[in-house]
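And then chain A:
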Amino acid sequence: MYLILLSILFPAAAGLFLLIRGRTPLSGEKGNTDRKTLLALTGCFLVITASLVFASLLTVKEGFTLFFLTKTLPIYFRIDGVGRLFSLLAVIVLPCAGFFSFAYMKHEERESRYYGFYLLVFGVLNGLCFAGNLITFYLFFELLTLSSMPLVLHSGSKEAVMAGLKYLFYSLCGAYAALFGIYFLYQNCDSLTFTTDGALRASAITQQGGFLLLTAFVMLLGFGVKAGMFPMHAWLPAAHPVAPAPASAVLSAVIVKAGVLAIIRVLAMFGKDFLRGTWVQSGWIILTLVTVFMGSLLAYREPVLKKRLAYSTVSQISYILFGLAVMDETSFTGALFHVLAHGFVKAALFLCAGAIIYKTGKTRVEEMRGIGKEMPLTMWCFTIASLGLIGIPPTGGFVSKWYLALGSLESGLPVFGVLGPVILLLSALLTAGYLLPLTIHGFFPGADYDYGSLQKKEPCKLMTVPVFILTFLSVLIGLFPNLVDGIIVMAAARR
Partner candidate 1 sequence: MNFICNIPFFSILLSLFSGTVCSVLSAKAAKIVNRVVILAVGLMSAILLLYLLSTGESFIYWMGHFPAPWGNEIRAGVLEAGMALFFCIIMYLSMAGGAHKLPGEVVESKHNLYYILVNLLLSSLLALVYTNDMFTAYVFVEINTISACGLIMIRQVGRTIEAAVRYMIMSLLGSGLLLFGLCIMYDLTGHLLMSNIKESVGLIVANGEYQIPLIVSVALMCTGLCIKSALFPFHAWLPDAYGYSTVSSAAILSSLVSKGYIFLLIKIIYRVIGFSVFNSTRMIDVLFVFGLMGMIFGSLSAIKENDVRRMIAFSSVAQIGYIYMGFGMGTQAGMVASIFHILSHAATKSLLFIAAIGLTDVSGGSRRFADLTGSAYRNKWAGVAFTAGSLSMVGVPLFSGFISKLLFAQAAVQVEGKMLASLIVLGISTVLNAVYFMKTVIRIYTATTETPYEGITFRHMKAYAVTLVFFILLNVILGVSSQPVVDMIGQGLAMFA
Partner candidate 2 sequence: MGPNLFANYGEAVSAILFCIGFTNLLLQTNLIKKIIGLNIMDSAIYLFLAEKGYITGRVAPIVADGVTSTESYINPIPSGLVLTGIVVSVSVTALMLSLTIRLYTRYHTLDLDEISTQLKREGK
């Protein structure tokens, strides 16, 4: 129990400490030592937090109640299969991106604020993964929005502030819609503790079935905002390009997944049997498919690299949502697998983009001709990660998409069972269309490329190593899916 609490409170406290300690490193000799201390502190904090989380993942079995918010609303923590999976993702991606930012943030102002909020986000994410009931989850969900907003508007420019406000506004709207649903669930459930299959009272289903369906849909939409689902996806492409690259990596790989986690929880609360075959399921599938296709299409048209990746996130997250919406065992496994696969891949891609921006200052795709010659290591990682995102066999993306398509076909849904895989395939083609040109032009700039001005711009180790790790992991889970199968199966069984 203390491990869980520690893994939430320690990073939060450390973050607050950095925020309060607060001076911006000065320039010159003194500033340099200042900055070193800051980095050392942050590094220690990150490592300690990560080990705390690992420890709690391995050892803690029972849930516990911290205190009662009101008589019937306890703040309750428990680690279950799904939570374990998401926590695993967070605990790998966050330190990697954190170490990456040590190099990336060198020239930014107010680093301590960045790291402070970064650690806060880490703590809140742990809380989110370990939350044992809906109200605890909601608490951390709100805190996540608030603590991650400063990361988005870190640079303080007008666009950044506006993007941050947009993010906040969308998220709060979504969270309120979700809260709206929580009130009803609270009325119609015995408790808000997460269950495996449906917590609704039988009497409530018979009496207020229609209304509960509406509630479910509203909750899905509300949490879907965080996951970038179609009608409310616009904050993603606005927030990503302005945030620092490691922050976008975290945002895209982990924070957006919080919406997915939320939807899994909601689904479990309502129970699949209650939702299967209703208009909610069809409506939801339509939304996810629209998002999948539209996201890829928009990414295809997008010239700015980070924005392109952001659209790609919109599309890929909806793969996961589609897997959930089909409500089939196999597709569920696929969805969970894709959470991991996409998390690693997208983090790696964003970090690569960050490295490119950091070294060359180029943000648009057409400027990046020959980039593979300048930064071969980074571009190799980028390529492998791209393959993972497209779903080419040796990578994790393939496994997950395979499961997704298989599950969809198995589910026997009237139209979507077949339509789904088709759209997924189309989208994968588009993915190849918007990611591979970068590689191709990067490594084969064409005949008119001026080799004379070529210079090696490979970034420092602090940048490359995290990218390596993430790329490696994305391939690893594709080569040996059994490694994570245990967790996935456990998650799928005890969702």
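Everything that follows uses one rule, which is that contacts are C-beta pairs under 8 Å (C-beta built on N, C-alpha and C of every residue); 3 or more make two chains touch, one makes a residue touch a chain; residues count from 1.
Picked so that all candidates are chains of the complex that A comes from, given by their letters.
This one's a predicted model, so the numbers in the text were calculated from it and none came from an experiment.
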(request) Name the candidate, out of 1 or 2, that touches chain A somewhere in the complex. (result) 1
(request) Under the touch definition given earlier, write down the residues of chain A that touch candidate 1 in their complex. (result) 67-71, 73, 109-110, 135, 138-139, 142-143, 146, 153, 156, 161, 164-165, 168-169, 172-173, 176-177, 179-180, 183-184, 186-187
